[in-house]
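Excluded from the complex is one protein chain; the other protein chains are retained at their positions.
Take a look at subunit A:
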């Protein structure tokens, strides 16, 4: 869970960096996307690195989901529905930790939609295009507010997921000592905030006409 989570967090940061290229114009954005396909050449065939990368990501996502489902099933077995408390108070837990499971499901559904929309372009609000930049700009036009809204909800869920996930992953890896906890908490909140804002900026910029 922690190791695959770490891979996915690092990927998100790289993905966010790519997204923010949108503010440097169409050429930079499309050039970056194209550059990813040429990465590793001539050692690897075209898109070779990209496919390796996708394979690692897919494996990480699947292992991450498998671990999450088994934890959830174990929790259900450890306290079945028939044994739930009639009154239960939240003493310490963060809202982020509360949203891990359903937030995770929302993120998984969004990722499927997101790949079909902006990567494969099977779902193409505003028209399909060979240019990733145009897909982005077409997809987040104001009339497709529901697409933007789903995106915002998912990105906020990712933010919460990272807030608890980074903290929890570090505990699982055994580095979460008491004297480091304030720093680790700040790091977890910091990365979660940066990633949330970083991912929200491009589509919102499109919706509000700052990028066209």
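Some observations on this one:
The working rule: contacts are C-beta pairs under 8 Å (C-beta built on N, C-alpha and C of every residue); 3 or more make two chains touch, one makes a residue touch a chain; residues count from 1.
The criterion applied here is as follows: contacts and distances are computed from a predicted model.
Look at the chain that isn't drawn here: its UniProt entry, checked against "Heme exporter protein A", "Sugar ABC transporter permease", "Succinate dehydrogenase" or "Monovalent cation/H+ antiporter subunit A", names it "Succinate dehydrogenase". Only one of A:43, A:87, A:122 or A:183 touches the absent chain when the whole complex is considered: A:87. Among A:26, A:60, A:131 or A:176, only A:176 touches the chain that is left out of the view. By the touch rule set out above, subunit A reaches the unshown chain at residues 70-71, 74-75, 77-80, 83-94, 97, 100, 164, 167-168, 170-178, 181.
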